[in-house]
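Note that one protein chain is taken out, while the other chains of the complex remain in position.
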Amino acid sequence: MKSVMIRERVRYAETDQMGVAYHGAYAAWFEIGRTAFCREKGVVYADLERQGWALVVVELEAQYKRPLRYDDAFEIWTEVTEAKSKVVEFAYRLLRGGEVCATGRTKHLFVDIRTFKPASAPAEVVEKLLR
Amino acid sequence: MKSVMIRERVRYAETDQMGVAYHGAYAAWFEIGRTAFCREKGVVYADLERQGWALVVVELEAQYKRPLRYDDAFEIWTEVTEAKSKVVEFAYRLLRGGEVCATGRTKHLFVDIRTFKPASAPAEVVEKLLR
Amino acid sequence: MKSVMIRERVRYAETDQMGVAYHGAYAAWFEIGRTAFCREKGVVYADLERQGWALVVVELEAQYKRPLRYDDAFEIWTEVTEAKSKVVEFAYRLLRGGEVCATGRTKHLFVDIRTFKPASAPAEVVEKLLR
Partner (left out) sequence: MKSVMIRERVRYAETDQMGVAYHGAYAAWFEIGRTAFCREKGVVYADLERQGWALVVVELEAQYKRPLRYDDAFEIWTEVTEAKSKVVEFAYRLLRGGEVCATGRTKHLFVDIRTFKPASAPAEVVEKLLR
């Protein structure tokens, strides 16, 4: 199972008065990695929602190793560490110039987007994520 | 027509590397003022959406006069400058210690929340906003 | 060691198209809890930075149990679970109407704000946080 990479740059909006990227911005970066990963594997997440499923986040963790700064170009590497009909886990690594600046993990449940009750994802979706 | 005031504090998340509040954060502050204004006038905006209307922003402007800094306590003063069945305009003033730090204005259209097509708001809603 | 509570409301800006608060918004809420906790214990974080220290986040985790929605009023309860001259850990609980909606934890290092190198905090600061 290969990881998927997408490039980003730190926005001015994402800095804080310490002069580095705000730690809360990483959740959105992980989400960009996730969206790119899914697209690459043939799962367009926007379509999944249109079809009635949502992938809600139930756990998030991040480890910050080196600060990212305004205008830094960095890479978001995403992989799936678990994918079942009800649960998916993603792992993330943020790299700048070959150095790991942060790592993270998110755990998600598939739910019915109208009720937010757990709902099994189509087998095809799970298969694609595991490819 | 009286303006409505709500107090806020600058979050660390809202600062940028200039050491002041990021200019993009003000849109969310105006929106907090707007929500407070509507509630005070008897219009719970969340209910309005549940009933099928949305108040989309079509214009935004902000004038920044004095920087706000992390942990600064400030006041958001909001008033309605125009309210018709299809259009509403709000004006905002942000004050810290009696000094105006920023002003702004937003223009909104009432739309059907499912189609995003213009839709007249209930007369009762417009009346309340103008009270 | 008592926990400190501060009230917040979900902003429209913090919702996402699932119709709930975006999971990335919680980092800023934890930070609001942290700022309130420190102030209550006599440590004004803004002053700490002016004196040359910063408390950088090295780990963040969050568990999402029940979605928060636009305009929901909720409470952020913060406590210190560890405080030494170099490391501080905070734990958070978000409650709405007595129900726990999310929990979290952050780990921080004291650093010299100019160099970002680890630096021992003044003993007085650590004592206050542990009070």
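We just call them A, B and C in the order they show up, numbering each chain from 1.
In this text, a residue touches a chain if its C-beta (ideal position, glycine included) is under 8 Å from a C-beta of that chain, and two chains touch if they have at least 3 such contacts.
Predicted model only: the values in this text are computed from it and were never measured.
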{"item": "Options B:V56, B:A73 or B:L130, residue touching the unrepresented chain", "value": "B:V56"}
{"item": "Sole residue of A:R11, A:R66, A:K86 or A:R105 that reaches the chain not shown, by the stated touch rule", "value": "A:R11"}
{"item": "Missing-chain contacts mapped onto chain C", "value": "12-13, 15-20, 22, 24, 70"}
{"item": "Touch residues of chain B, complete complex, unshown partner", "value": "17-18, 20, 23-28, 31, 49, 54, 56-65, 67, 113, 116"}
{"item": "Residues of chain A in contact with the chain not shown", "value": "11-13, 27-28, 31-32, 35, 44-46, 69-71"}
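Here, only the chains that are shown with their structure count from here on.
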{"item": "Most central chain, judged by mean C-alpha position against the global CA mean", "value": "C"}
{"item": "Farthest-lying chain, centroid of Cα atoms versus that of chain A", "value": "B"}
{"item": "Distance between the centres, which are taken as Cα means, of chain C and chain B, whole angstrom", "value": "27"}
{"item": "Distance from the mean Cα position of chain B to that of chain A, given in whole angstrom", "value": "32"}
{"item": "Gap in Å, rounded to a whole number, between the CA centres of chain C and chain A", "value": "23"}
{"item": "Residues of chain C engaged with two or more neighbouring chains", "value": "27-28, 31"}
